[in-house]
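FYI, not all chains are in this one, though none of them got moved.
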Amino acid sequence: SKWRVWGREDVRRTLKRRDPFSHKGSFGTGLLVAGSDEMPGCAILAGSAAMRVGIGKLMIGTTKYAASIVSPRLPEATYWQINHQSGEALRLPEGADAVAVGPGIADADFIERFLTEIWPKEIPLVLDAGALHPRNWTKRKAPTVITPHPGEMARLTGLKVEEIQRNRIKVASDFAVRNGMIVVLKGKDTVIALPDGTGFVNLTGNPGLAKGGSGDALTGMILGLVASEPDPVAAVANAVYLHGLCADELLEEESERAIMAGDISATIGRVLRSLAETEENGSY
Amino acid sequence: SKWRVWGREDVRRTLKRRDPFSHKGSFGTGLLVAGSDEMPGCAILAGSAAMRVGIGKLMIGTTKYAASIVSPRLPEATYWQINHQSGEALRLPEGADAVAVGPGIADADFIERFLTEIWPKEIPLVLDAGALHPRNWTKRKAPTVITPHPGEMARLTGLKVEEIQRNRIKVASDFAVRNGMIVVLKGKDTVIALPDGTGFVNLTGNPGLAKGGSGDALTGMILGLVASEPDPVAAVANAVYLHGLCADELLEEESERAIMAGDISATIGRVLRSLAETEENGSY
Amino acid sequence: SKWRVWGREDVRRTLKRRDPFSHKGSFGTGLLVAGSDEMPGCAILAGSAAMRVGIGKLMIGTTKYAASIVSPRLPEATYWQINHQSGEALRLPEGADAVAVGPGIADADFIERFLTEIWPKEIPLVLDAGALHPRNWTKRKAPTVITPHPGEMARLTGLKVEEIQRNRIKVASDFAVRNGMIVVLKGKDTVIALPDGTGFVNLTGNPGLAKGGSGDALTGMILGLVASEPDPVAAVANAVYLHGLCADELLEEESERAIMAGDISATIGRVLRSLAETEENGSY
């Protein structure tokens, strides 16, 4: 059938080893637009996750205040300070190979202005949280990924959460096909629906992820893999798989209740290493 | 008798396992009102503790300055910036399932304004530190928890500390019955007195907790469990038990003198795991 | 003879076990006046050290800017924001059982104003770094401790560093006797000279401590033990011993070059535990 589980062997088959001759330009530059004065931390969670899956360079677009909160925790990134309220045209930084927008942003006007700028550009785009509002989506050439939880999917589709949860695959798939997007419908057994009507289900993860911030980490991992990997579909599916696997790995040492979103990124290295270690040809 | 020790088996019997199909909405939203320009750190200590015991979402209400101190350490929370001095009505954020107020707040006027707003609402309320002043307490429908140390209990009751310490159970119980509150009288062998005249004594903990900030961590743990667990009495007793158990666990690797309040939250995951691991049905 | 090495058995004999019935008031309140806009970090280093040796409560007096740098790293402390430049009288916070002043403060005027206030008070006082300038020292009733390195001792005495280093015990002892102070003359084999002409030599420590910030950690450890222990002489000698022992313990896992002052406090718990563990009666 056209739908199947995305599993460990899929990750090992698709996730690229790093070329010994590579440099930071080899792994793409991501632009993460996230965080605001009320929710500055989302950019820490998403940004750390993007870097830990192997992106080459990360630019974080956020408010001046949020940048001062994020940068001590993410010294490896560079910062583009955005004034959400300003009426001036947004001057996007150059050089991004992939963009993610939404975590920790409540300002609908700013989102609107940003999406208007970014939509026509031919780079992969990941939309989450504050960027997930009903809209007249026109199809894009470059891959577009949305990462709603059931509540956000309800907002996008007008359906009730219960209807969505009863038909997770169908609802996600319909939206993906109609809008030419990759839809990541989150929650237990996350659904990854592709524009061609096929898709995957993910089985990693646990209720330790049922906590504020987990979704931000996923958005960052998707951005990081989409920016650094050739195939965007595998990139998204691998991000979802690894995100859940980190939470499962954390249970070796602590409890579901205690897992915090910030722990996820800290686990990516160990998880990737354990995926690689039975391989003959090097590490991820 | 109506009073007994709350012990390991009580925790294991009452603390809920996380449903595999749960999401962050399943574990409640807590509002923590804590921290000020002089004592910003209290919100870090209480907030981390609330998240590590498994709350779904955490909102932190604090001053603008304190938010800038707390948020790099707690990126998983969202922030409600409060101007203590402002004469305007407080506009409480919506959606809280439980509220804790007091750690690191010295401003009596602000506390008064906040308690006036929150008192009539039908959500569990935890009062600590700056919120523990004599007051004409009217009984609330939803559970109300106070967490005085003996000095604060003296302030609340007008008794001397020595009188309180000589009759810890009686003093706590009288106050609990009279005011329809759960009284957590802290210190060695913390007393948990219930409005019906019964209660528990806790035996975990050690003098490593005799240090600034320990109480803030307890307030956070109570908030976290009250928000995410069905039974508020078990939630409070479990929080007290686990708080002490974390301090005891820390002695495996370090010394009482060296324990800092921030270490407590960092230990919750390990402690919960050790409580679960002889259980057949999964982790907490 | 009146001078001897202060060693492991001295620490074990004099360092107090924590009473099971103690509370944070049992271990004293320290006031640390340290850090400035140019050197905010000194208050992090000294403050963490004070807390890790077991002080009950810590107040940090520092500039508004420095408080914003220190508090995310030391949420367990409370803050007294000082305007160094202000002409107004300093309003010292109440309740301090011991005071340390100097690390990271270059402003001689402020130091002068602070010392003028604090000198007559009957509480132990530790002077370091910016507080170590020649002065007409009058004898105090409460213990006064100075912690110069040889360069600072030269500044205080008018002697050359070489003269001091050739006669470390004599120079320190003369100053201690003349001014009624405890003199901690730092460097390899730190000298602890007492007002009665006797004293100790410390043999712990290694060149990993030869790096910016190590002295700040020592000042914090002295403050922490003086505030929480009954005998100030043992408190000072134990602080010096433990400070060096932490550096020695760090060599188990890393290299002298790599030791940073911030690592010292992080090691205190382990070091105290190892000192206690062959004892029959509990931990420190």
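Chains here go by letter, A, B and C, matching the order in which they are written, and residues are numbered from 1 within each.
Everything below uses one rule, namely that contacts are C-beta pairs under 8 Å (C-beta built on N, C-alpha and C of every residue); 3 or more make two chains touch, one makes a residue touch a chain.
Just so we're clear, the structure is a prediction, and the values are computed from it rather than from any experiment.
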Number of identical chains forming the whole complex, with 3 shown: 4
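The working rule: only the chains that are shown with their structure count from here on.
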Geometric centre distance via CA averages, chain B-chain A, whole Å: 34
Chain A and chain C, separation of their C-alpha mean positions in angstrom: 48
In chain B, residues with contacts to at least two other chains: 68, 72
Of all residues in chain A, those that touch chain B in their complex: 37-42, 44-45, 65, 68-70, 72-73, 149-151, 187-188, 206-208, 210-214, 251, 253-262
Chain B contact footprint on chain C (complex, rising order): 18-27, 51-58, 68, 71-72, 74-81, 268-270, 272-273, 276, 283-284
